[in-house]
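Shown here: the complex without one of its protein chains, the others still in place.
Chain naming follows the written order as A and B, and within any one chain the residues start at number 1.
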Amino acid sequence: MLASILTLGGIGLFAAIALGIAAKKFAVEIDPRELAILEVLPGANCGACGLPGCGGYAKSIVDGSMAPNLCTPGGSETIEKIAHIMGVEAISTDPQVAVVCCQGDNAKASLKYQYLGLEDCNAAQKIADGPKNCPGGCLGLGSCVRACPFDAIEITTEGLAVINREKCTGCQKCIVTCPRSVIKMTPLSITTHVLCNSTDKGALVRKYCQVGCIACQICKKNAPESYQIENFLARVVYEAAEGAEAVVEKCPTKCIRDFSTGYPEGSSFCAVGPVKKPEQAA
Amino acid sequence: MNLKAMDLKTFKGGLHPPDGKEFSAHKAIEICPLPEELIIPLAQHIGAPAEACVEVGALVKKGTLIAKAKGFVSAPIHASTSGEVIAIEPRLHPMGKALPAIVIKPDGEDSWDESLIGANPDELNPDELKALIQAAGIVGMGGATFPTHVKLSPPADKQIDTLILNGVECEPFLTADHRMMLENTEQILDGIDILRKVLGIERAVIGIEANKPDAIEKMTKDAASRNIEVQALEVKYPQGAEKQLIDAITGRQVPSGTLPMEVGVVVQNVGTAAAISDAVRLGRPLVERVITSTGPGIKEPKNMLVRIGTPLQFLVDHCGGLNGEPAKIIMGGPMMGQTQLSLEPPAIRGTSGLLIFRKQDLPRLEAGPCIRCGRCIGACPIHLQPTTIAAYARLDLFDEAAEYHALDCIECGCCTYICPATLPLVQSIRYAKAAIMAKKRTL
Partner (left out) sequence: MDNQLYLSSSPHIHSGETTDKVMRKVIYALLPATALSIYFFGLPALSVLLICTLGCMGFEALSCKLMNKPLALADGSAALTGVLLALNMPPSSAWWLALFGAAIAILIGKQVYGGLGHNPFNPALVARVVLLISFPVQMTSWTAPAPLGSGLDAITAATPLGEMKTAVMLTGKLPELAHSGFLNYLTGNMAGCLGEVSALALLLGGLYLIAKRVISWHIPVSFIGTVVVIGGIFWAVSPEKYPNPIFHLLTGGLLLGAFFMATDMVTSPVTDKGMLIFGFGCGLLTVLIRLFGGYPEGVSFAILLMNAATPLIDRFCHPRIYGQAEAKA
């Protein structure tokens, strides 16, 4: 009995001493600021900052190779905390979220062909440039859903991708994956957007989509500062978007959406009001 | 003739889908009439698209040069009939999008260009013969459309000793080469003689699958006096794939990542050989080819001599029309052919067949999980592991896919055909190949 107590105790003591010596001898010098920043970062390893992991980003901030305000998923709170750790001014950015600029689901936009094969937008795009007649429209096969690390995207039953503005952290992984470049970054504080991505002439758009922008210019005529028409496609001017909601009703194809009234048809997400812009640091 | 007594050669792997040849194998080649307009795309071959050298309004004859080759790996394009160039504009191409094409309205005469004169191959040297082949716009007629003059110009350090003629036609439903071997035997054999002269070699072997005993008999008989061998091959898909054909006939394997010239072999389709004979002896460029229009979706399947640029709709109209609502329109065979958006695109140089399936002819496809049965590995003629490559492709792990030799895949479709889970293996592997090649280009 005594022998076993002594033996095990001896082994334990020896192991503790060995580990303690090793911890001191082989310790890696880490700047304590790096550990503090790592604590504060969200830990999603999403890649929005440009590096594959939060650990790498913490290191880059401390050695000065990257700016401290690149973590969009962390938001302004994280940026302020990092700035505090590094002893610099917090340069906060207006949070940006992704929006799928399309409302042409299977009920509203016509198909170029019936697609059979891998449920992947990039794979489908390789076959005759994708199964939608609209060259810029959402294919609805879900590549963005799989790319999103935050579960912020859903595909409606009629095959349209919709992004939840509250869950989206602006990491841009969906934008990188989408073969049609139909997802765009927009300021979180602005809720009115033109949900169309087609630069075809109005007459052609009408042939393949009921809710596509036909560049009729009605929005611009009614709110000249808030809208701009380029390449037969209207878009909201974010710097002067105050008048944009007022003309949503006037759009003949209903391609302009005010997210504070609701998400596109078929989506399960609930409407969310406008988010205040963050206070700019003095 | 007793095929069992003959030494049937083959390769390891592959499988045997139902033939489908009974629809048209016994039907002699008919001449397809002139359509309302011929749509001749500028991109019909591997390499740079040709550049138009005629203007709208120009009057052309059959065989007149209408587009020049761009660079060495390219081919010139000629008018398929006499008439007027009414447009040079983007038109729906078999690739699935609108691409530049020269549109000709036939004048009904179908008269050949008088400047085209034939020559006697015995009086020409190899380089002169090759120049004629290049000027005639000859490209691989098996479907690959690789410019033939490039294939016939291996670098000096590659010693060629064997010419193999591909009379295999392993794709189900297609019978164009079969009929050509029966009806245009002399042209094919003459083309082989010309090819041997260009390459400066003696040995020529024609590979024919055992499901064409009449073609084997005819070719053997006619080739006997010309020192051309005929090798009967076991009926197995994809025996007609270049690498498998070389393996079966010569026992040599083309090293991974290289071309057949590496093992001293050049392979040509029998249709290409016939086109070469016409190009040299009659001065005629490649403006028409035999196409099998077939499938359960067509009322009267046929083999027709079709002018390049004839819309697919016209082919169907001259085969008794559609037999029910079409679900898939395939240019080529069912294993490697390309599905079409409509019957609007034209037949081009690489079109060996038009295959139409109705909804009831399509397989039931509900992809389930891979059950690791290994059938794809057994069927792959390159002995790859398709399920593993596809799994990596689906996860976007392209380096790992490359490690499993994704680039060696010949996209024959055997793996997908046999997969019990009906996984789209070829599509995933193609996706991986494209990503790997794109990555290589950026390095």
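What we mean here is this: a residue touches a chain if its C-beta (ideal position, glycine included) is under 8 Å from a C-beta of that chain, and two chains touch if they have at least 3 such contacts.
Please read all numbers here as calculations on a predicted model, not as lab measurements.
Visitor: For the chain not shown, which residue from B:Lys68, B:Lys221, B:Lys299 or B:Arg372 touches it across the whole complex?
Guide: Going through B:Lys68, B:Lys221, B:Lys299 or B:Arg372 one by one, B:Arg372 is the residue touching the chain not shown.
Visitor: Per the definition of touch given earlier, which of B:Leu99, B:Ala144, B:Ile418 or B:Ile436 contacts the omitted chain?
Guide: Considering all chains, including the one not shown, the answer is B:Ile418.
Visitor: Just to verify: which one of A:Ile127, A:Leu141, A:Cys219 or A:Val236 makes contact with the chain not shown?
Guide: A:Ile127
Visitor: Who touches the missing chain here, B:Val73, B:Val254, B:Leu305 or B:Leu397?
Guide: Going through B:Val73, B:Val254, B:Leu305 or B:Leu397 one by one, B:Val254 is the residue touching the chain not shown.
Visitor: If you put the missing chain back, which residues of subunit A would it touch?
Guide: Contact residues on subunit A toward the absent chain are 110-117, 123, 127-128, 131.
Visitor: Write the list of subunit B residues that the hidden chain touches.
Guide: So the residues of subunit B touching the missing chain come out as 15, 17, 96, 172, 243, 247, 253-258, 325-330, 334-342, 355, 357, 362-365, 368-374, 377-378, 381-385, 387, 405, 408, 411, 413, 416-418, 420-422, 424, 426-427, 430.
Assume only the chains that are shown with their structure count from here on.
Visitor: Subunit A touches which residues of subunit B in the complex?
Guide: Contact set of subunit B toward subunit A: 95-97, 339, 341, 365, 394, 424, 427-428, 430-431, 434.
Visitor: Any idea which subunit A residues touch subunit B in the complex?
Guide: Residues 112-113, 116-118, 120, 122-123, 126-129 of subunit A touch subunit B in their complex.
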